[in-house]
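Every protein chain except one is present and positioned as in the full complex.
Let's turn to subunit A:
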């Protein structure tokens, strides 16, 4: 019961609070909040919205996992944004230029993406380990570089080709596609959404059952205690950053292998930043992140319907921001409360406190 209270109460409170905030914002701007929220929920049943939400959840989930691995040891990988973009271009180029049997082709593309993401993350990791460069700064700068690099690589005279108004990489042959689950007119769920679920399970096992996960958490909790316990801080930074980058590299895989089959100018941006918010919301817990990713996807996709009732859909962005802020506050409040309660409980069960 205490666990439920500690883990579930804060996000529920935070979501209610941010809904309230947005309601007030809606009222102030002259709209009816009940109608707006109603439209958003009704939208889930419309067209391809439900399937879109699931697909988007998978993408967000992978991005948030990548961020969460860094968070576990107080490593702020803001570079997920750039890592998945570079990985997407490289994987699309490689995938479009090789021919392999079905299945193996897709696998090679996925591995290429992971390696590309990890290599892109290796630069800030090595800078941090050898030169002490703060990873926040270097990953932000790497994001800028990634944008430029991707634009260069898909140039018509490099690896890309011009199609109408769009520049894109050569299309990946069908052997490299990952089939989805079709729901007729409601759309098709990407096959690689299951990759996201698999990654989540792997993440949980790694964190809770492996020596590496323990060392990662120990480094995050207390770098001094970890050092005294024989954890090599530099090695942990390097591995955590590479893992984070590798997973970040997979972010675009569901879309590229499931629908687009190419990297083009319409490539989605900002997923890495949403991943940061979702990892915060989910407290780095695979279940919490899944919930956060679902909520994010729901707000994103259902928010589109707000335009129909004359409400600016930017209200959704406000809501997302408010949720993250209030969740962080709520967790901290509950954490302190629980800690004090536990100390009191220990004191009570042992009768008296020991005199020093």
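By definition in this document, contacts are C-beta pairs under 8 Å (C-beta built on N, C-alpha and C of every residue); 3 or more make two chains touch, one makes a residue touch a chain; residues count from 1.
The rule is short, and it goes like this: contacts and distances are computed from a predicted model.
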Among "Nucleoside ABC transporter ATP-binding protein", "Tat pathway signal sequence domain protein", "Tricarboxylate transport protein TctB" or "NADH dehydrogenase", UniProt-listed name of the chain not shown: "Nucleoside ABC transporter ATP-binding protein"
Option touching the unshown chain, where A:8, A:198, A:227 or A:309 are the choices: A:227
Positions on subunit A contacted by the hidden chain, ascending: 208-215, 217-218, 221-222, 224-232, 339, 342-343, 345-347, 349-350, 353-356
